[in-house]
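A quick write-up on the structure given underneath.
Missing here is one protein chain; the remaining ones are kept as they sit in the complex.
Let's look at chain A:
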Amino acid sequence: MAVRQVAVVGAGPAGLAAAEAALSAGATVTVIESAEQPGGQYHRMLPRAYQATHPQRLQHHWRAFERRRRALLHPDCTWWPECTVWALEQAEPGMPPRVHVLDGSVDGTGRPRRVLEPDALVLATGVHDRVLPFPGWELPGVFTAGAAQALAKGERVVVGDRVVIAGTGPFLLPVAASLTEAGAGVLAVLEANRPATVLRGWASRPWELAAQVGKAAELAEYVVGQVRHKVPYAMGQAVIEARGDGRVEEVVIARVDPDWSVIAGSERTLAVDALCVSHGFSPQLELPMAAGCALTAAGFVEVDEDQRCSAPGVYAAGEITGIAGAPAAVAEGTVAGWFAAGGAPAAVSAARRRAAAGRAFARRLARAHPIGTAWPDWLREQTVVCRCEETTYAALCRAAGAPTREDPRAVRLATRAGLGPCQARICGQTVTEITARAREQADAPRAEPHRRPIAQPIRLGELAAPAAQAGPSDRPNMKESES
């Protein structure tokens, strides 16, 4: 049998594990990553220019990561950092899509186009923060928790001295930890869900499950960190408004019901210089959608126990299949890479078990930290929902309420919500939920907001230039690999 060529998109924990497994199964591998360095969000590294002597500060599982990223130096592995997949083209029936790559960073110019035709494609593109809109959310000084953590981990930049972290999910804790480690002052961490909701979601023996996917120690460490830094952690509380003149100066905190309705009279204000919000994560679905992969009811990529997607030759791993943390992502990546390379099932049964446990963990996590349905009540008429196009809540409700404008596309065209430069990555889910609520529909279609056939912006000059077919060992930009 000819050597299989595997393309891996994304060099976070899942993508690196996939590359490592595919190499050990005998495939040639190309790893495509938009950042300069491997690691993804979890192992976000300082830029090489910083020449950090202790790059592992603020990092977990650093040794395993160090080993895994050595896969990129393997003679059968081609490492394409700062490369952007702008399109996937479903060409041959039964084959994975062609991978159309721009050789250069996301905002580069004059980037040559290259096309890969792999035998199998592993998508490990991860997630970005989901942030619900609320009055004042567009003020400077309001960060996504992920961005604040990235600044701390990736630049050692501290977002403020009086920071509130709010939203839902266990990610609030590592963000608080990263921020305090980097020297920020964290006033409070607010989890909007109540203890009852969280406990019910975790069901029985949650710690055992966490231990299975390697998260228990990390969680325990965060809790210890919280205690050490005396950061107050409150549940059933939410930031429902940010205020300030040109910059966030105070936040309005309220106690909320299990559905996140504000308990009248519970509002109080707190002076801050930064606010970090996180309401879970949105998977980066444009590439899976372009490849023709089916999604689950919860809006993640559907995979079988071999991490196979519904589209032929396409595998998915990591958080695009569900949020379960880095160790689960590694297990999924191992399984995906191994099967993408045509490996025999027996060799990865342990990783397969870990991946299955990870999926169970993801389901519990999602149940424990749901998004309350009453959050749109926090909005005012003039609250901006789509920041690119400045579509207000009132405009959206008005458009969605027109009896002849049932089509979500017609609502978007009428309000321009989601049509701006971010292409609905920030507001897509929000707009869908507000539209459905305005019509009192329970099940709004989920897939449409993620349809972005052009997955990343491409300049007209780049598009007009002919593309080169890239072989498995082509190193387009000859960048020096990190060793």
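What we mean here is this: a contact is a pair of C-beta atoms (placed from the backbone, for glycine too) under 8 Å apart; a residue touches a chain by one contact, two chains touch by 3 or more; residues count from 1.
As a working rule, contacts and distances are computed from a predicted model.
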(request) Leaving aside the chains on screen, match the unshown one to its UniProt name from "ABC transporter permease", "Protocatechuate 3,4-dioxygenase subunit alpha", "Transketolase" or "FAD-binding oxidoreductase". (result) "FAD-binding oxidoreductase"
(message) Using the touch definition from the top, which of A:Val8, A:Ala87 or A:Leu379 touches the missing chain?
(response) A:Ala87
(request) Quick one: say which of A:Arg70, A:Arg194, A:Arg243 or A:Arg416 touches the chain that got left out. (result) A:Arg416
(request) Could you please point out the chain A residues that touch the chain left off the display? (result) 87-90, 100, 109, 115, 290, 389, 398, 402-407, 409-410, 413-414, 416, 419-421, 423, 452-454, 457-461, 463-464, 466-467
